[in-house]
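Got a structure for you, questions after.
Missing here is one protein chain; the remaining ones are kept as they sit in the complex.
For chain A:
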Amino acid sequence: MFRRQLIGGAASVAMASSLPRFAVAQRRDARVLKFIAQSDLAVVDPIITTAYVSRNHAYMVWDTLYGFDENYKPSPQMVEGHVVEDDGKRITMTLRDGLKFHDGEPVRARDAVASIRRWGVRDALGQVLFSQLDELSAPDDKTIVFRLKKPFPLLFEALAKPATPVCFIMPERLAKTDPGTAIREVIGSGPFRFKADERVAGSRVVYEKFADYVPRASGTPSWTAGPKHVNFDRVEWHVMPDAATAAAALQNGEMDWWEQPTGDLQPMLRRSRDIVLEIPDPTGLCGMARFNHLHPPFNNPAIRRALLGAVSQEDYMTSVIGTDRSLWRENVGFFPPETPLASDAGMEALTSPRDYDKVKRDLAAAGYKGEKVVLIAASDFPSLNALAQVGNDMLTKAGMNVEFVSTDWGSVVQRRASKEPVEKGGWSMFFTFWAGLDMFNPGVQQALRGHGQAAWFGWPTAPKLEELRNAWFEAPDAAGQKAVGRDIQLQAFQDVPYLPVGQYFQATAYRRDLTGVLKGLPLFWNVKRA
């Protein structure tokens, strides 16, 4: 914060404004879009990683069979259409004409089949799909056939969802790569071609318009659905580790678009007439305090439940993004608010008056005997560090014996994999944020799963949650899914796989001369310079 204040303080260098302005600094090329990405594109394979930056890159290079629109509905993208037969157990998809990979090869059904198989190993929803699949085949170059053991209503959603990993369609030779090994070549059939020769890892990624891309003939662009018309010859992603530099580059026109401006610089950007600041993703980022369910004290569900009474989501979110309530939301349950499964079921656990004396009594009644709680915090991510600091305060006020371990994210992700007790280098709790899209439903929400040792870090065993998850897959329609969603949330307040600590909205900032910027994710079709 001090550094930002210094920048502001520099305004007092008033003499600067009285000196002549020579426009000798770099100027923009109208056909080039310069974008400041949230972080470096370290991994170009969107299947091996769940990093959002890799997913965003992949949407430029690769295409998907189905797109996902602002109403959270799938719609055909690479496919011309589909036919559902045999009471929903046989689905036949037909690819659109004119689809071509960047190496000039046509997109064939067998490319799609190989891609779906690779994705299915990594993706939670994909794994469910494959468990219900009798056969996935490509009888000819245009046709993909799913033969299911029983109807799987979520098939189209699974293939369309933008939650990571996304089912991108790659050439068969790349898609046959082991899902644990990253692909070496970036060849897709998406609207942009990846310029491997111009990549400077950690600094710049370059894409050029793929001239042979054929957008859908009809429909309205909405999130990843609809036609993808490209209006720039070249898109450059730049990595700027320093937020103040990124803000300055956007302000003086060296850059066109900054994906994730930091909270402290947003008021300054909002005041600029040349810059538009908006919230692209209404599902936001949801914070969570994840417990280690294997060891005391958090192997005791009553202790986890007792802590629900201590959570002040307002405190957590204020520490992350400030006091502007338009940028965050409290009273957030296990599904992001205003998404199809969000409900008020069991929410009194988070919305009732906060009372630390009661929390202490509940902890004692639950059998807490002063066992050490090791809270691991990533100090190199300001938002995660803020959550951990508030969490440390919360646990301490609740009377727990907290050891706060401040380290970097690289160490957190290593230590959280340890199943050892805290005395042997284990852990008790860590904080993280997930995009709302990744918490959207039980199909994608890894942190809500309760399948023990195979579950996401923390390894909760919660058979009822697993049963309800399976029931959600079976639900015949949206109303049925919603009803199961309520039950899942009620059960989650009993099992407490994690503490929901609020939701915030990440703004994006771009120069006012850009129009057609789509919502949802940073997407580079449809956008044009006025």
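A few remarks follow.
Simple rule for what comes next: contacts are C-beta pairs under 8 Å (C-beta built on N, C-alpha and C of every residue); 3 or more make two chains touch, one makes a residue touch a chain; residues count from 1.
One rule holds for everything that comes next: contacts and distances are computed from a predicted model.
When the unshown chain is looked up in UniProt, the name that turns up among "ABC transporter permease", "Polyamine aminopropyltransferase", "YprB ribonuclease H-like domain-containing protein" or "Molybdopterin converting factor, small subunit" is "ABC transporter permease". The hidden chain makes contact, of the residues A:413, A:475 or A:517, with A:413. Among A:98, A:139, A:241 or A:370, only A:241 touches the chain left out of the display. Touch with the hidden chain on the side of chain A covers residues 3, 6-7, 10-11, 13, 16-17, 19-26, 40, 42-44, 48-51, 54, 122, 164, 178-182, 184, 199-204, 238-242, 244-246, 248-249, 251-252, 254, 380, 407-411, 413-417, 432, 434, 438, 446, 454-457.
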